[in-house]
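Notes for the one structure printed next.
One protein chain omitted, others in place.
Labels for the chains are A and B, by order of writing; each one numbers its residues from 1.
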Amino acid sequence: MVLFFQQIINALAIGGIYALMSVGYALIYSLLRFTNFAHSVAVTFGSYAIYVALTHITSNFYLGLIFGVLVGAVIALIIELTAYKPLLIKNSARSSLTIIGLGISTIGTNMIILIFSSRFKVIPTDFGGKSIQLLGAYISVLDIIIIAICLVMLLGVFLFINKTRTGLAIRAASHDLDSTALMGVDVQKFLSIIFILAGAMAGIAGVMLATKYQAYPSLATTMTNKSFISSVVGGLGSLGGAVAGSFILSTGEVMISGYVSSELRDLFSYGLLILVLLVRPYGLMGKRFDDKA
Amino acid sequence: MKKLVALLLVLAVTFSFIACGEQTETEAPSGGTNGDEIVVGFIGSMTGDDEIYGYVSWGAITMAVDRINEAGGVAGRQVVLKQYDDRADGVEAVNCARKAILNDGCVAIITSSSSAGLISINSVLEEYKVPCIAYAIGSELVTQTEEGETRPYMFRVNTTASQCTTVIGQYAAEVMGLKTAAIFYDITRTDGADGVEYFTKGFEEKGGSVVQVEAYKSGDVDFHAQLSALKANGGFEAIYSAAKYIELGMVINQMKEIGLETQMIGDRSWMMLDLFEVVGDNLEGAVFPSDIDFNDEKYADFNNEFQELWDVHPGVAVGTDAYCIQDACMILWNAIEKVAEAGEEITGENIRDSIEANSQNVECFTDTITIDPQTHNVRRSMGIFEIQNQNFVQIDSYDVTFG
Partner (left out) sequence: MTYWLGVLVQTCIYMIAIIGVSILSGFCGLFTLGHAGFMAIGAYTSAIVVNTFDVPIFVGLLAGMLLSTLLGLLIGAPTLRINGDYFIIATMGIGEAIYLLSQYLIPVTGGPYGYMDFHSFRGMEALFYVVPILIVVIVVTYFFIKSKHGRNIVALRENEMAALTVGINVYRYKMISMGYSCALCGLAGGLLAHYMTNVNPAMFTSTKSNDLVIAVVLGGRGSLTGAIIAAMILTPLPELLRFSSAQEWRLIMYGLTIVLVILFRPTGLYGDREFSISGLAKWIKRHSQRLMKRGEN
């Protein structure tokens, strides 16, 4: 029983990080209908931002976190303005956006390698392995912070989407971008807002990942793949689905790894993905985006 | 017009590259010596994730070559060293080997990028009859085929997995008195599977039993699930893990996070300088085997020299590479000297024969080494180390005479 509880804790911590990334990704997908492969760039920059912050600027983790958020947001914005916006204006095929995202992801990862070298960077914090005990299970202090921050962020985003005017505009736009523009919403401006939001979340995710594990260039790519899977499981385009999918994925991974076989863990993730696509492609809460004839 | 320019640019670039290639081609790929020179090829990962390994090995081998050249060369000839980057990719390794032998006329190759790479280049070596000495890879299949035949052109100066890991397995049961152990291994690396096989063999030979095995993948960062499972089942007195580098740090930290404390047994990759950067003092009391101890007095001068030249301590990343590569060089110099003494031409084939026949009790950089003519594996001494106060302390030694 203790093991089960411990595994649940493990799942929550990982799931929280997946959720941060998937919500950012789902946000962009629900509005613009494309897979933002450059998402992992914001995460990577977030990871290295905390490294730079804590080694050169400050020793306060939370200041570093804020720095990471800013870096993530700024990077996402830059990517949007230079790469995505020109294509969106031209109303390019969605596949072009996807591929350009891939290109940006390649540039980003290799730039990091050039600047920081591909060796891992340890984030100097004093969380190092400190845990508290709860009902026989160990929860590391860092995990508690991660879970807390994830919940706060997700709550914040949901409130923003559902309770503010801008949020209303976003929800409208996810149904129909053009009509929303006709209603007088400055679409350009709030596209940027979306990317800033997604970038900020990616930045936090990057900081968390780097602190919990270590910072190295391909960390983000592996993790963002998991967030794609989470989104698909939960339903591409649905924010709630992204969160649900993240926790389903992390719980499944942890349980398979702990109870069945640790070798099979990743096969489970991809198997789940394929299963969902075969049986219920729109995921749990996905929206259908068919052309209207 | 735009398209024409684009097309012409493309063609120009392609042709200029091919032209460069042609030029190298015409520089006499004689597959032998250029009269007064002995050309030796080094293949390593100079770029990419494993860049640091290549860097350190390259640093050490250039120092070895400079040293021998200053002393008059090998058999009176200067050694010329050529570098090839295989990016730890088996496909690349084959290209590098071809380039080394056919374009640059290497008569011997020294490399240890990856076991897959070494196995891939074997056919190139056999086709062109050029020997290769590996200095850091443990898997059996580098020198032996799956049927047990020895690969004629492949030699090795470091202990194999079956030698090194079996020894630590035996040590754990026999000397440390452990009865039960668990294994945590990397399923995507050859030394992961090897670790399971040989540790179990050595451990069970001396009366122990392996009670649980958990796996992970290279690139994984989260081991909580497996570690929690290990902790819940309990029933073992130690965990053997060949986790290295990044993963080791994360494994140890996560073990601490979930309160899993036990005797740790490692493998030779733990002899690395920056181990404590990642694990801090969480590995106190851990025991592991290693061919060499880079803190040994006799390496002090070398370490300083290396640090000055290359800006980094040679024990970083994979601690033993820089030292074992020198052994490989000295076996090679010895073999070439013997070929010259016998009055024969210095060709790849003759060097190969010489390595096989003449590598008995050769004084090398780290130890007196013998290469078994049957298996092409090494006979040398190795040590067992314990981590005390973030230091490697040798607590025992073995002479490896089997395998």
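The definition used in the following text is that a residue touches a chain if its C-beta (ideal position, glycine included) is under 8 Å from a C-beta of that chain, and two chains touch if they have at least 3 such contacts.
In this text, all values refer to a predicted model and were calculated from it rather than measured experimentally.
Engineer: For the chain that's not shown, point to the residue among B:89, B:257 or B:293 touching it.
Structural biologist: B:89
Engineer: Can you list where subunit B touches the absent chain?
Structural biologist: Its contact residues with the unshown chain are 1, 4, 6-7, 10, 13-14, 17, 20-21, 25, 29, 46-48, 84-85, 87, 89-92, 94-95, 98-99, 102-103, 114-116, 119-120, 122-123, 127, 139, 141, 145-147, 187-190, 192-193, 217.
Engineer: Name, in rising order, the residues on subunit A that touch the hidden chain in the full complex.
Structural biologist: Contacting residues on subunit A, toward the hidden partner: 29, 33-35, 83, 86-87, 92-96, 98-100, 102-111, 113-114, 225, 228-229, 232, 236, 263-264, 266-267, 270-271, 273-274, 277-278, 281-282, 289-291, 293.
In the analysis below, only the chains that are shown with their structure count from here on.
Engineer: Which residues of subunit B touch subunit A in the complex?
Structural biologist: 48-49, 51-52, 187, 214-217, 219, 221-222, 224-226, 228-229, 231-232, 245-246, 249-250, 253, 256-259, 277-278, 280, 282
Engineer: Okay, in this complex, where on subunit A does subunit B touch?
Structural biologist: 2-3, 6-7, 10, 13-14, 117-120, 122, 128-131, 133, 137-138, 140, 143, 209, 212-214, 216, 218-219, 222, 253-255, 257-259, 261-263, 265-266
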